[in-house]
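Report on the following structure.
For this depiction, one protein chain was excluded, whereas all remaining protein chains were kept in their positions.
Note that the chains are named A and B in the order they appear, and that numbering of residues resets to 1 at the start of each chain.
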Amino acid sequence: MRPVSGERKTRKRPLSGTGFAPFIIRRLLTSIILVFGVTFIAFSITQLVPGDPVAANLGQSAYSDPEIVAAFEKEFGLDQPVPVQYYKYVTNLLQGDLGVSLSSKRPVAEDLKEYFPATLEIALIAVLLALVVGLLLGIISAVTRDRLADQIIRVFSLTGVSMPAFWTALTAFYIFFFVLGWAPGTGRLEPGGEAPPTVTGLFTIDALIAGDFSTFRQAFSYLLLPAVVLAIYAIGVLTRFTRASMLEILGNDYVRAARAKGLPEFTVIRRHVLRPALLSIITVAGVAFSSLLAGSVLVENVFSWPGLGQYAYRAAVGLDLPGIMGVSMVVATVYITMNLIVDILYRIIDPQMKDSA
Amino acid sequence: MSAILKKFKRSKSANSIWRQPLAVVGIVIILTWTILAVFAPWIAPYDPNAQDADKFLTPSAQHWMGTDELNRDIWSRIIYGARISLPYSLLLVFLSATLGSIIGAISGYAGGKVDSFLMRVTDVFFAFPGIVLAMAVAAALGPQIRNAVIAVTIVAWPVYARLVRGLILNAKQNDYVTASALLGSSALRTMVVDLRPNLSGPVFVLASLEVGNALLLLSGLSFLGLGAQPPAAEWGSMVSMGAVNFDRWWVGLFPGLAILTAVLAFNFIGDSLRDALDPRTAKALRD
Partner (left out) sequence: MNLLTVENLTVTLATGSGDAQAVRNLSFNVGHGEILGIAGESGSGKTMTALSMLGLLPYKGKASGSIKFDGREILASTKREYRDIRGKEIAMIFQDPMTSLHPMLTVEVQLTEHLRHHRKVSKAAARNSALELLATVKIPEPASALSAHPSQFSGGMRQRIAIAMALACEPKLLIADEPTTALDVTVQAGILKLLHQLRKDRNLSVMVITHDLGVLSSLTDRIMIMYAGSEVESGATSDLLQNPRHPYTKGLIAALPGNSEVNSKNLLSIDGMPPELGNFPSGCAFHTRCKFAKASCKETVPEVLNLSSDHRIFCPVNPFSELSNSGSK
């Protein structure tokens, strides 16, 4: 999983103009440029490294037949010069066409529509869990600084960010499925289970919309374990970050002034410390969410969860450029959108920003 | 590296890492793994690739951690696995720190258009799902631990670039850098002689914080079959064998614990080093 700690600065403060609308427009433009940057870099890097997508996607016998190879290359446009391929990709992209996957032979957009909600479902639960638990532990840790509770929480949160996700997934699966029998098996539903009619693609939500509570229960029981495993890393990150930003704010003059007024410590923490701390915590939570999407590659592999991570894995192994680009763009878009939302929240929560910017 | 460690050692501050129990625990764990790796042939009870036991033996006095599908002793393989995971993670961090520092230094020192271009590129890499790109590169180059290192380096450098750029921008405001420029120092000289002392500490601390992440990514790629290949004893790929035989808990549990202890130890050290730095630098690292 990617480190979250270093990523906060992507949030750019507006450089000129303090109005809300110019600010949003400026940020949207940067975001669009970023998304194209992502396609360009994904394209360049996958072209720069040697690797033969034809060999990766055709069987041994088919690969030895030049006619089939030529037909495959023609079908996916691999026979054209690289700049032309990229130009075509971008012009198609502008029309919402993400190309056809080399491995699934289906339009990438359709693939993503199928796989992304599955990942979104566990990632959402994971990020909610991480927010609640991480904030709570971080606050306790900061308030009990250097005492026993703090020491324990620090070791736990460090352990959380040190656990290999694939191993955690495996161990959790062994314990809760094989030994205890609490968790159902792998996948999103029991074998032969029928998915609820698609509205959002999130099985739990769709089941609720359809009023089908038994499917809801089933879908929920299947997603719980992968979501919890996915959350562990994010909990560690958020706990550590909450503690750090709380301690930073606790050292401020205005906190000492609040204490000098004789307010109960709870009020001091809630009103005077937590509010400013939340600003920076929100930023990290946003970034943690997109790192969960990336982290899902390993967890989904263990739970046979048919999500973006599994799709990304197949695309990578198959050197399926449109597939890789598609996944990259989804994750990058989520990352950029989260940053955008965080920026907007920042402006709303902190009325001072327009004065001090 | 040892010079920097000495600097930390000399500092008498209460925050010095030698007074922090977690740091000491981390150092002891890493030393233990290093000794196991270096003296593996003498310490390991069995040849890591010998297939002379029975398969899937549960842990016992003969085989402390049992045996795997191919009758091999898991404890011996874990000991040999330290010879792959530790040096390659360190190499990976060294490579990405070097690459990132160079890009960040150019960006911070040159300023202007060069700076904004390089920082946009860095932004793009931050937005990128690193593991997806790493998987693609590793798959294209062919699954080998060496290629996995290259793949992860390509996605791991931006944190260093951003840190070094920020530090250089700060240092540029300092009088001595201006003075040195006025005295006619070349840009390169200014960067190497005058600025390096300001950079080495924070970069070293960031790198120490990133070793754990590097190990996690590398073993993750191996787990997916995109890193070290059989029969090499690599912790991540050993766990993947446990995934196939998940009912034999010992096959995957112990190699995973090996990863966990090593990553945890690196994080203990990195965390303590950061706290030992002065608060302002520590804050720059957290951001």
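Rule of thumb we're sticking to: a residue touches a chain if its C-beta (ideal position, glycine included) is under 8 Å from a C-beta of that chain, and two chains touch if they have at least 3 such contacts.
No experiment lies behind these values; they were computed from the predicted model shown.
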Practice task
Among A:K74, A:K105, A:R217 or A:R259, single out the residue that touches the unshown chain.
Solution key: A:R259
Exercise for the section: Tell me where the left-out chain touches subunit A, residue by residue. Expected result: 145, 252-254, 256-265, 267, 271-272, 275-276, 349-352, 355-356
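Keep in mind that, in the parts below, only the chains that are shown with their structure count from here on.
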Practice task
Return the distance between the CA-based centres of subunit A and subunit B, expressed in whole Å.
Solution key: 22
Exercise for the section: Give every residue of subunit B touching subunit A within the complex, in rising order. Expected result: 22, 120-121, 123-133, 135-142, 154-155, 158-159, 162-163, 206, 209-210, 212-213, 216-217, 219-220, 223-224, 226, 236, 239-240, 242-243, 246-247, 249, 252-253, 255-256, 259-260, 263-264, 267-268, 271, 283, 285-287
Handout entry: In the complex, subunit A residues that touch subunit B
Key = 1-3, 5-10, 33-35, 37-38, 40-42, 45-46, 49-51, 56, 154-155, 158-159, 161-168, 170-171, 173-174, 178, 241, 244, 248, 290, 293-295, 297-298, 301-302, 312-313, 315-319, 324, 327-328, 331-332, 335-336
